[in-house]
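Taking it in order: structure first as structure tokens, then the write-up.
Note that this complex is displayed minus one protein chain, with the remaining chains in position.
Presenting chain A:
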Amino acid sequence: MKTPRDTWLVFQRHMLLLTRSPLSILLGVAQPVVYMALFAPLLKPALASMGADSMTDAYRIYVPGMLVALALGGGLYVGFGLLAELASGVIERARVTPVSRVALLLGRALRDVVVLVVQAAVIVLLAMPLGLFVHVTDLLLAYALLALITLTSSAVSYGIALKVSNPNTLGQVVNNIAQPLMLLSGTLLPLALAPLWLRRVSDWNPFSRAVVGMRALFAGHAGDASVWQSLALLAGVALLALAWSARLFARSVR
């Protein structure tokens, strides 16, 4: 019972901090809004090759991809916040207490999930008047998938931050991980246009599977095999990432 309680404690503290810096919430939501506004006019012609005949079809392909990109990209940059916390001494203060080490990670990662879910809700709400239509149950499953992606990407980012301890190095490492993962998951540009070898490589990218699952959900095919497959796959990946990162949090060095 100790870990859930401590996780809740750490989560509460970080939600409090979030409400104390309204600017960061505003900026976090602004980004997806800009994406919607600038990409929407390009959607229909660009996605015609994937079988998008109407705006609804175009959004059903584009929005799920963008949400995965947001969960992946947003999560990978949370490590910078941890570096600031390390420098301020609050992490060290927590490490002297008997607080659960896993909770130090989970509380933060869950805060990141909340941030992402709020951003995703804003995007879906904005896309609705433009022609997007999706069932509530499908949407909830899609959010579950997004939560798993965010848990993975933020856990990895925290782990890297604990290992490199330098903002410049962290930036480079994160960029080098984020870019190929994004390109190979067909989040923004459809992989249908890619040569065969590139598609074969992307088959090995769990986030590419997630995008396929997300698109199935937004198309209303919750029963599609890609949905449960991507949920199971991402649950496994998230567990691995959390376990790796939690081990680094537990180490008393630094």
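In this section, contacts are C-beta pairs under 8 Å (C-beta built on N, C-alpha and C of every residue); 3 or more make two chains touch, one makes a residue touch a chain; residues count from 1.
Methods note: contacts and distances are computed from a predicted model.
*Asks:* Pick, from "PaaI family thioesterase", "Amino acid/amide ABC transporter membrane protein 2 (HAAT family)", "Daunorubicin/doxorubicin resistance ATP-binding protein DrrA" or "2-oxoacid:acceptor oxidoreductase subunit alpha", the protein name that UniProt gives for the chain of this complex that is not shown.
*Replies:* Result for the unshown chain: "Daunorubicin/doxorubicin resistance ATP-binding protein DrrA".
*Asks:* For the chain that's not shown, point to the residue among A:13, A:163 or A:247 touching it.
*Replies:* A:13
*Asks:* Specify the residue from the set A:26, A:96, A:136 or A:196 that touches the hidden chain.
*Replies:* A:96
*Asks:* Considering the whole complex rather than only what is displayed, give the residues of chain A touching the chain that is not shown.
*Replies:* Per the touch rule, chain A residues meeting the hidden chain are 2, 6, 9, 13, 16-17, 20-21, 88-99, 252-253.
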